[in-house]
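Below is one structure, written out as structure tokens; the observations come after it.
One chain of protein is taken out of this complex; the other chains stay put.
A and B label the chains in the order they appear, each numbered from 1.
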Amino acid sequence: MRGLKESPWIIHYDASSCNGCDIETLACLTPLFDVERLGVVNTGNPKHADIFLVTGAVNEQSRSVICNIWDQMPEPKVAIAVGACASSGGIFRDCYNIHGGVDSIIPVDIYVPGCAARPEAIIDGVVKALELLVERQRKLREIRDSPTAIQTTAPQGSV
Amino acid sequence: MLIVLTLVLVPCLAGLILLFLRSDFLRRIVVSVTVLGVCAVTISLAFQPMPLNDAGFQWHRHDLHWLMILGEIGIGLYVLYIGAVRRNILAVALGLAQGVVIGAFEFVIATNVHGTQPVYVDKLSVLMALINGIVGGGICVYALGYMRDYVETHRDVADRRPLFFALLFVFMGAMFGLVFANNLLWLLFFWEITTLCSFLLIGYTQTEEAKRNAMTALVMNLAGGLAFSLAIVWFYLETGSVELQALITSKHGLALLPAALLCFAGMTKSAQYPFSRWLLGAMVAPTPVSALLHSSTMVKAGVYLVLRMAPVVTGTAVGVLVAVIGGLTFLVASLAAITTPEAKKVLAYSTIANLGLVVLCGGVGTHAAVWAGALLIVFHAVSKCLLFLCVGVVEHHLHSRDIEAMSGLIQRLPHVALMMLIGMAGMFLAPFGMLISKWAALRAVVDTYPALSFFIVFGGAATLFFWTKWMGKLVEGSHPQTAVAREVSLDESIALYALTGATFLACALFPLISSKLIEPYIAGVYGQTAFLGEGNNIILGIMMTVVMLFPLSLALHRRSARIVEPYLGGANAAEHGAFLGMGGHVEEVTIHNYYLHTIFSEAWLARWGAWASAALLAALLAKAWL
Partner (left out) sequence: MNAWMRVVLYIVAAPLIGGLLGGWDRRISARMQSRRGPPIMQPFYDVLKLLQKENLAVQPLQNYYIVFYLALMIFTGALFFGGSDLLLVVFALTTAAIFFALAAYKVGSPYSFIGAERELIQMMAYEPMIILTAIGMYMATKTFYVHEIAGRSDMPALALPGVFLGFVYMLTIKFRKSPFDLSSSHHAHQELVRGITTEFSGRTLAMIEIAHWYETVFLMGWVYLFFAASPALGIAMALLVYGFVILVDNVFARLKWQTALASAWLVTATLGFGNILILSAWR
């Protein structure tokens, strides 16, 4: 079914970035690059988002936040690490406060290299993520509809 | 006739018996039997042909009359005594003035008013009687369970339950007398009894605040009583009659000033501005008092009188002024209700506002307006009573009247919270009754004085705000709570479930209520009647079905959603409803409703509302005089 590829909504999180990659990410929204052509919306709300775009390396404060946001996102979802720091820790890799890239916390699907990553590269990464989203959706359906799947129901609540 | 006599005297008798009963078990029996009997008789009254004349009532009228005068003197002396003891000049002055007026009238001016028909029962009386009997009866039953808890939690208040229940029933009897009376002197007598009951019940806890508020109520109602007395005297001097029906059907010029004075009296009893302070102060009394006297029945007596006056004041400047005062009250009280987080105060303001709407309908006075007003009375009595009783139960569990303390009540007291939600929906939401009545009032207003819609639309928007934010507070799920094991006692639950059922029945059966009770009255007085239209009734029915599907099909809802944390900027702490603040410190999420204090100040609204209304009242009386 259509929709997943045509309407990728992004939540953009700055782990400990110097803001270089963030500025380039936001530049994608400007008239020069205009990612809204592709249906991309920068929603700041994990529950509305399909793509988790992280910049910067992971430090102590951002560890729990990244997990928290990733958990609040509905499936299917993909994670994109934008920039060298998010991919592997970048030049801050050996610092005492840095755990490493985003993939040390959550499974990352797309790595966008660069310092700072260029808007064209970021857009390219998002487009690649769209394919992954569709693939993931297909796999989820398979698992859900398979005869051995475990059905879960939510706990009881009140009006 | 016999039924009227029964309905007036039996509750009074029961009250007298209850005065001497200290055993709670016996009290339960007396209360339940009386309530059942009264309900049965009232319902049977509804099926009799109207209007009832009082053939067979010729005898004993003379004696009853002197009994009444004795009672009036007794009340007057008691008022003077209270005023003297509490050093309240106004009470003494008003009591004295009224005593002088009525005394002069009885002994000097009108020494032979025996040729009158003292009782007149029509459909409107029956409607009021049904409310008094059924809703009032339900409250009395509720009070059994409530006062049992009250006595335990309020050990600093003396246990004066015999007096409490006695007063409730005496009041009920007086209300019956009030709505059936045609002789204005008798009406005044029952009116004053209700004032006295209100005074004694507000002061039940005997704290300084209660005594003060009881005095305020007494003084304001005495002012109304004085106006009432003057109206009687004036009307007699003009026409030689003291009959209510004679006043309603007499020619304009003769009846306008008495009607204006009676509207004044009705406005004091119904706490319109500038007399609203006493109703707000009356909330210190135990909840059954607030429910019975100060929302469902006694204050309805005031608007009942205004509605009776509607045919007289319709189309006159006096009527317009009455309507404007009512509309202004509706607007100001609705805005004021936004500003307070105290539950009973919100209910009190809402009561004042809805009574203002009925007064507006009475002032407009056309057949459509009075139809709307009668509907408003019915629906408001039922819904507001339900809300007060629920708030009483909630107060016992939470030990607080603060709305903010009721967060997530639907988890803690599920049944009571659900009934509160139904009551609140019944106050302002389509397709429930109050909305239908407001709709009817709007339609009546656009056909006569469209400018009055100003009050209704702005006040209505305000009601939407304060009811919904309260409803939201009840369903809020910010912190998990466990349900209380035993929410209500048996007596309380009987009353609550009955009233919830009544809310639904009243909405579902409102075309029946309208056609059997209200429309005949309107047709009798105006020669034509109003209704909402067949198509609209069907649509309302469909809407009601859709809305009721919500609680009813909850069980069917597949809860397949994955439960996640709320969004707190990614800083959710381990427990639900908390987040990591500065320095990793765990902070609780606190949610607090808006009370718009910077925009609407309660004090400012009260002051300006009172002044504006006072000016309008002065204009009203002046215009009626000239």
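Here is the rule we go by: a residue touches a chain if its C-beta (ideal position, glycine included) is under 8 Å from a C-beta of that chain, and two chains touch if they have at least 3 such contacts.
Remember, predicted model here, so these are calculated numbers, not experimental data.
Visitor: For the chain left off this view, which of B:154, B:251 or B:557 is in contact with it?
Guide: Selected residue, touching the omitted chain: B:557.
Visitor: Which listed residue (B:77, B:461, B:512 or B:586) would be found touching the missing chain in the intact complex?
Guide: In the full complex, the listed residue that touches the missing chain is B:461.
Visitor: Can you tell me which of B:28, B:160, B:277 or B:469 touches the chain that was removed from the display?
Guide: In the full complex, the listed residue that touches the missing chain is B:469.
Visitor: Even though one chain is hidden, which residues of chain B still touch it in the full complex?
Guide: 407-408, 429-431, 435, 439, 442-443, 446, 449-451, 453-454, 456-458, 460-462, 464-465, 468-469, 471-473, 475-479, 533, 535-536, 539-540, 542-543, 546-547, 549-550, 554, 557, 559-568, 577, 589, 591, 593-594, 598-599
Visitor: With the missing chain put back, which residues of chain A would touch it? List them for me.
Guide: Given the touch definition above, chain A has residues 1-4, 6-7, 31, 34, 36-39, 41-45, 47-48, 50, 72, 74-76, 137, 154-159 touching the missing chain.
Here is the rule we go by: only the chains that are shown with their structure count from here on.
Visitor: Whole-Å distance, chain A centre to chain B centre, using C-alpha means?
Guide: Comparing mean C-alpha positions, chain B is 59 Å from chain A.
Visitor: What residues on chain B touch chain A, complex-wise?
Guide: Per the stated touch rule, the residues are 410-411, 414, 418, 421, 475, 477, 551, 554, 558-565, 567, 569-572, 580.
Visitor: Over in the complex, which chain A residues touch chain B? Could you list them?
Guide: For chain A paired with chain B, touching residues are 13, 45-47, 64-66, 68-69, 71-72, 74, 152-159.
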